[in-house]
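Here is the structure we will look at.
One protein chain is absent from this view; the other protein chains keep their places.
Take a look at chain A:
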Amino acid sequence: MRKRPTLPTLNAKEDMESGFTWEVRANSRHYQKQKQKKSFLCFRWGRYSDNVVRSHKYSPLTFLPLTLFEQFQRAANLYFLLMMVLQCIPAISSIPWYITIIPLLTVLTVRGLKDLVTDMARRRSDSEINSRPCDVLISQSFSAKQWKDLCVGDVLRIHKDQVIPADVLLLCSSEPHSLCYVETADIDGETNLKYRQALNTTHDELTSQPSEEALRAFDGVVLCEEPNNRLYNFRGQLHWRGETFILDNEHVLLRGTVLRNTTFAYGLTIYAGADTKILRNCGKLRVKRTQLERVFNKVVIGIVLSVLLIALFLAIGCGVFSSQVIRQREVLSAVAVFGTPAYTGFLIYWGYIILLSPAMPIALYITFEVIHTIHSKFIGWDLEMYWQQADAPAQARNTSLSEELGQVGYLLSDKTGTLTQNRLLFRQCCIAGEIYGDASVIAEEVKPMDLSWNPFSCGGLYMSAPSLLERLRGQQCPISRQFFTALALCHTVMAQWKEDSPVYQATSPDEEALVGAARELGWVFLSRTRDFIVVSELGVSHQYQLLALVDFTSKRRCMSVLVREPDGGIKLYCKGADTVILERLQKDCPNQERTERALELFAEACLRTLCVAVRSVPEALWEQWSKTLTQAAAMATSERDIVLEKLYDEMERELLLLGVTAIEDRLQEGVPETIALLKQAGIKVWVLTGDKKETAVNIGYSCRLLDPETRLLDWQELRQILQSPDPQVSFAKAGCTELWAENKTISRAKTSVVLTGSELAEFDQRPEWGSSFMSLAEQCQSVLCCRVTPSQKAEIVTLVRKYTSSITMSIGDGANDVNMIKTAHVGVGLAGVEGGQAVQNADFAVSQFRFLQRLLLVHGRWSYSRISLFLCYFLFKTCGFALVHIWFAFFNGFSTQSLYETWFIALYTVLYSASPIMCIAIFEQDVSAESSLKSPELFKCGLKPKLSIHVKLVLHLLYAVYMSLVLFFIPFGVFYNTAYDFQTMAVTVSMAATFTVTIEILMLTKYWTKFNIAAVIVSVIMFFICTRITHSSRLFEKSPVDYYFIGASDNAFANPVVWLTAFLTTWTAFLPSFTVHALNVILSVHDKHKVHSSSSQPVELRSRFRRGTSLRRSSYAISQGAGPGRLINSATSIRRKELSQDQKVTTSNTITDIKL
């Protein structure tokens, strides 16, 4: 047994002050395990989570109680249970008990099974994640374990392209200086590589000897902050060998990121499982209920309460009635009275609750669920939303939200992978005023140039410019040659060699595209060392001495390299945003005007542009400059930055403009069209991205989210507006200051807000800004939020949810969107290439952004209109039929006598009136799919309906009351004081009720498929058949008590008065509805005409652009932190193997030389 060295004693006070209360001891599994979080039933103890993801809810033991508990939390289920219990009590049961129990059991079973299936799926995906492999250092060596075995304090070995299983402190890696690269696409949506570096100490100590042994002996203690959800922050200390080292974000590899370009890395687990930053960002799973369901639930509660109230009145009536009857308690008493009137009233109260309960039948819930499921199936079945390439149909994962799609008011979209494909293509360039390439042609359709002469060419250039090639190869145009030299030299890309060709690793996808384009055209960046950059120019290898590299910052917005050319001259190559470069040009720079025109053209085509310039630096200037630079480098930090800036500024001057590059950030197919359509439909589209502001704005323009003349309101302006006493007025003013703003409405509509994550954080401190911000945002065209973390995305969704009544929809593709997808009313996941975590958590999954058109405008709209029709009609038919008992009560001594046969009550909602409304809820199309897409204005009806669903439901309830009055009082008038018996009247009223709801459905159905016709016919026939069957003598002989209506229908159907009464009742009950429909028909002639004429206009996809300087958008996607230039300058990242590769390159170059 190896004796553990004593841990460095730490001053507890110091820890408290620094706030580092999270202690992790390396290589001490036993110690950490003791403190692990454990739970038994509802007791939990321990601090450190294990690395197991548990998103499932049930275990075999807890399933039944839990699911029953959950289901009876729904008020409706509890209500039905109560009804059932009441019906089992003989003293009050006015309807047999089996009428409720069978549907209730069905509902419970179906729901339970559904929950079980989804939970099983969750369990499966959990166990898939939990059993991913990882190498853990246990006792003496690394052994292959699974993610779930990992615990805090373990030392891990992570291989290339492996997903990191927990939040890990990087100890050392296979690369020099223990550098390693990670891809954070799943966390912040950025696909460029980030580098992480281990502490020098750990690097030196752990790599000096065979690493396994050294790692085994590693006994550092990490003290850091408690687990939190801040992705870009980490603070902590490493105590090792008596020394303390400061740790920050750069030393940590987060769970969910992928190790790239690094053979392997060693790390110490700091946070595991639920403590990791990404899981802390995930947000809670919440049960989503649709707005319509909520409204509907309110109405249902209203109905239940009024039933209770009515029952109370009827019970009082009964008490009064029996107190009158009780006076003559003799054998003759027609009414058998038990007990006191009060007691009778009490029993009658419950009896009436049961009798009136069919007003809100359980079948409603079953049918509602079935319809939701079918609507979801329709989404999955839609061929127009099927993505052939990936063999992926759309998917409704949450089956109960389909009607919500028809009411979406805010669409909050992720950018990377959702709007864009995250593929940057070099599409055009302008060299010496000459434009090459044509961006109006779709990239895939560009005729590829013949690049067979270039051995390094490996495709991926979507530009056709034979004239450029000619010039380059013909050696005629020095400017164009210099242009590409600049592209090949001025960057921070690393080259990695794979099968005799360089593979570029860039921290920014833009750079990769530029260097790649230069490679295709013959200027191949081969390798870099600390001092040299090797470039093959048209097959001839040149070595440039790298004198200085001035990296990009978002402030400077340009980068430059200072190189000594092979011929000895010193050149400064510079690339950057047009505004920056154009300022620094030498006077009378040739081609400047033409280049500026090219810039405008490129901007118009929504391309990202960068200016490229060069400067010949005299030897003397360089010497003096470099001397000052070395001096400056030795200065104190704060001073140094200012001096350095000045120095850089001195050098980046007198530039000669070479040209402009134009890069296309490929949008997903059909994105601009979709956004245009959604905007027309009245949906606000917001973009929330973890990416940079420049990129986001650029994409905003290219996907037509922002018009060229849109005024961008940034945080400073917004804050002023929000701080002003009257935000609305100052907002209008802010718009009006612009010359182009001719009137307020236009200015408002054409304003967009651009915010960044750090600015959004200010909202936390000023919660009162929320509502005024939202009211401003409502008038804006769009809002772009950049550099936001996953939880901030969710906060924005919450903000929208809180201050508007609109339905929000989030769409995203990565793990960073999961939180926002969960938070929004409706979450849509793009079934992308990677991860699938967004899809896992989404309510709907589609493969392409453009499928949203159909999802919202067609499926959503249909679903909303179908379901509102369904709810209104269903309540109408059940209430109209059940409330009859109120009126009947006055004429039967408040005795809970039912006006119907019990079988009619049981079958009415199931057989006689269910299928036609089901057909409407499934097939109804007021407008075809094509016209829905053609006239997106129709969608607005879902956003701001003429009659809100509340009003509609209440109107239908009033109509139901009217129907019940008619249903009772017309037969009452006919049968009063006649020899007709009770059963005949019951059959008459049942018949009238069935006819009324059927004729109502005839009026409602606008789209008669064969199923609709069949359903209507079948349900009417069913009424007659079932009535005859339940009244038949055969059933009576089996059970006289249950089928005591024998012969009633035989007599009734043979009687003309019964038929005449039924027809009269039906027509009278239907009269108001018919009048409303007729008036609608008469009055809406012109409206219809309007819709038809407007729908003929096609959606304008390419808006006319106004030319102006405001158009220009030059941007460059750089990483959030400082670029890797520092590393290149300090040469820490240069591979040791680089030299040997250089040799390889030169040899291969000579071969190509010979070929040429």
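Definition applied: a residue touches a chain if its C-beta (ideal position, glycine included) is under 8 Å from a C-beta of that chain, and two chains touch if they have at least 3 such contacts; residues count from 1.
Simple rule for what comes next: contacts and distances are computed from a predicted model.
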item	value
Undisplayed chain, where the name is taken from the UniProt record, one of "Erythrocyte membrane protein band 4.1 like 2", "Globin domain-containing protein", "Cell cycle control protein" or "AP-2 complex subunit alpha"	"Cell cycle control protein"
Candidates A:V974, A:I1001 or A:A1015 - the one touching the absent chain	A:V974
Contact residue for the chain not shown (choose from A:L105, A:V503 or A:V1081)	A:V1081
Where the unshown chain meets chain A, residue by residue	94, 325, 327-328, 330-338, 351, 378, 380-383, 386, 388, 391-393, 862, 891-893, 895-898, 923, 925, 929, 970, 972-986, 1006-1012, 1033, 1036-1037, 1040-1041, 1044, 1046-1047, 1050-1051, 1055-1057, 1060-1061, 1064, 1067-1068, 1071, 1074-1075, 1077-1079, 1081-1083, 1085
